[in-house]
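Note that one protein chain of the assembly has been removed; the remaining protein chains are unaltered in position.
First chain written, first letter: the chains are A, B and C, and each begins at residue 1.
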Amino acid sequence: MSYARRALAVAWKDLAVERRSKETLNALVFFSLLLLFVFQFTLGGDRERLAAVLPGVLWLGFVLSALLALGRTFLVEREHDCWEGLLLAPGDKSAIYLGKLAGNLALMLVVEALVLGLFAVFFDIDLGRALPGLVVVVLLGTLGLAAVGTLFAAMTANVRARELLFPVLLLPVQVPVLLATVKATEALLLGEPLAAVGHWVKLLVAADVVYLAVSLLTFDVVLEG
Amino acid sequence: MNLEPIVRVVDVRKVFGLVPVLDGVSLEIRAGEAVALLGANGAGKTTLLKILATLLRPTRGTATIAGHDVARAPEAVRALLGVVAHGAWVYDDLTARENLKFWATLGGLAAGADEVTAALAGVGLERAADARVRTFSAGMKRRLSLARVMLARPRVLLLDEPFAGLDQRAKKWLEGRLEALKAAGAALLMVTHSFGRELGVADRLAVLAGGRIALDTARGSLGPDDIQRLYAAHTEDGL
Amino acid sequence: MVKALGWLAAASVAAGLVMALGVAPREVTQGNVQRIMYVHVPLILASYLAFVVLAVASLVYLVRRDEAADRVAHASGEVGVMFVGLGIATGSIWGKPTWGTWWTWDARLTSVAILFVMYLGYLLLRGTIEDRERAARYCAVLGIVAALDIPLVHFSVYWWRTLHQPPSLMKPGGFTGSSSILWPLLVNLIAFVLLYAYFVARRVRLLRAEAEAVA
Partner (left out) sequence: MPDNWGFVAAAYGLTAVALLIYWRRLAKKEREMEVFKRLTAPRP
């Protein structure tokens, strides 16, 4: 089963490089703190306004840090001139996609947990009841973002103005995921059970399946150099 | 050396925008044979290497390795290839051992720990095996990428200026490694600018000028100055 | 051939115009401003066709690496973005007198706007990559991902809009099924599809000439 081993090798390598260099993690942690303060200054005072806007603000934080994390997916390959090495590795390239996807997911979930924790503390929101449902929505939403994000990161890795092109390509495609997650989060924070947002969850699952399938099938084509 | 050429380039043409960098290149290399590819800057040496390495598609003409077309069956070609390019393909934050382990696993090789250690010893990096590659010199990084290539035991080796930046001791050492690979039956294509001792490895010299192979001759007993004269003669005509 | 298609398209557009402005009845509640529907709806439906053609051509390119398929995708994307852009513009021009605002987050206008931005990204990607072969490959992948995303966009936008406030009665593009409305709409739809085909044909011919000039 060298496919799984190759995917794991890529994921392990990315996380090892990240653990040692901590470049992306530091940037994301600092970024979420910054986000928190900005929202605190602009919204902190008024409880009602905050409650109404919180889901949007929370997911805005998740999406912006996702863009940062996903945009850097192939940065380590580009900086260390290893891109051609990936291209020339024989065998199915989608193993590399899965490795990169796993690495991205791990990174994004760590940052999201942090952002969620910070928001809960600083905006003193009682997450208690909503948490289990929220975890499901965050996981499905993050998978949707990362699935297409990793594919588009590979496409824009060697392109001029990639920092601009990557969000412009990714965000419109992710509108369904953004709508579903924000609306589901809104309902959950209002105390509704997960079942009440069943249709959004179904849409997220459908989106994740479509995104993963098309990414796995086309990643070879993207990584042809 | 058996007769059937393992690397066969037939009338390859490559156009960037409107500029024909390669204009009908033909070349053959047999197993166990090393060809040094000389040429001025911009003559298309690296472009030809990239085409053989399946990184660029030829605009016209075909190139095959062990019968597999580099454009149509890149996967089959890549399984046979070892490439040491300008970029050393090393992750600075990983140690030498981790780098080798990663590339071996990615290449689908079941390289055990002892095999990795042997490869590192083979290139004289056993002492620095667990040091971060960030601390390595250019020469050490080149030796690490050579160890990576040798782990895969490729049948065809593409080297882009392998001797650049090495001191005399490292050059002599690299020459020995390349001779060993040749003896093991690998075919070598080496792009180089220097006419010195490093050409000792080469069985044939090819000069790329005007988008074509202007000269393809056995090295035989040619000394550095003979090669210099031949090269100068053909590159002037070529320009 | 392309010239014939051009004349045919021009004739049917003219016929559509006559039917939309003359033959079609004056709409009871909205008045004549409703006639904008006869250009707004065909533009959007033709753009959907363009994006489907783009996805199919992209798939053909990925499977057979046939440059002609890539050219069709490129041309179809260009015409599709123009049509959907015009669809949005005419929709908001229609919305102004009907709802009093240039833009409302109406389900149809929203999803059409998302398509516009998504395929604008496609053209941006096409323009950014110099190497033609790589641009074709990446755009083919994006073309397929975007097409698969269209139903997801529609569902999410519709649920987002309709689950809260009931669909507004005078929604532009509402199909009041009487035949006197349907005929002009159908003629105009055929006209815009022919126009789309004509533009794509000419753009593909131009792209082929550009490719041959370089080879």
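FYI, a residue touches a chain if its C-beta (ideal position, glycine included) is under 8 Å from a C-beta of that chain, and two chains touch if they have at least 3 such contacts.
Worth saying up front: this structure is predicted, and the values here are computed from it rather than measured.
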Inset, instruction - Could you tell me which of the visible chains the hidden chain touches? - result: C
Inset, instruction - Among C:Leu5, C:Val56 or C:Ile93, choose the residue that contacts the chain missing from this document, as touch is defined above. - result: C:Ile93
Inset, instruction - Could I get the residues of chain C that touch the absent chain, sorted low to high? - result: 17, 21, 26, 29-33, 35-36, 39-40, 43, 79, 82, 85-86, 89-90, 93-94, 96-97, 195, 199, 202-203, 205-206, 209-210, 213
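By our rule, only the chains that are shown with their structure count from here on.
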Inset, instruction - Please name the chain that ends up farthest from chain C once chain centres are defined by their CA atoms averaged. - result: B
Inset, instruction - Averaging the CA atoms per chain, pick out the one whose centre lands closest to the mean of every protein CA shown. - result: A
Legend entry - Pair joined by the larger number of C-beta contacts - B-C, A-C: A-C
Inset, instruction - Determine the centre-to-centre distance between chain A and chain B, using the mean Cα coordinates as centres, and give it in whole Å. - result: 40
Legend entry - Distance from chain C to chain B - Cα centre to Cα centre, in angstrom: 51
Inset, instruction - Indicate the whole-number Å distance between the mean C-alpha point of chain A and the mean C-alpha point of chain C. - result: 31
Inset, instruction - Note which residues of chain A are touching chain C in the complex, please. - result: 148, 151-152, 155, 159-161, 165, 168-169, 172-173, 175-176, 179-180, 183, 199-200, 203, 206-207, 210-211, 214, 218, 221-222, 224-225
Legend entry - Residue ranges of chain C in contact with chain B within the complex: 133, 214-215
Inset, instruction - Flag every residue of chain B that touches chain C in the complex, lowest number first. - result: 15, 17-18, 57, 59
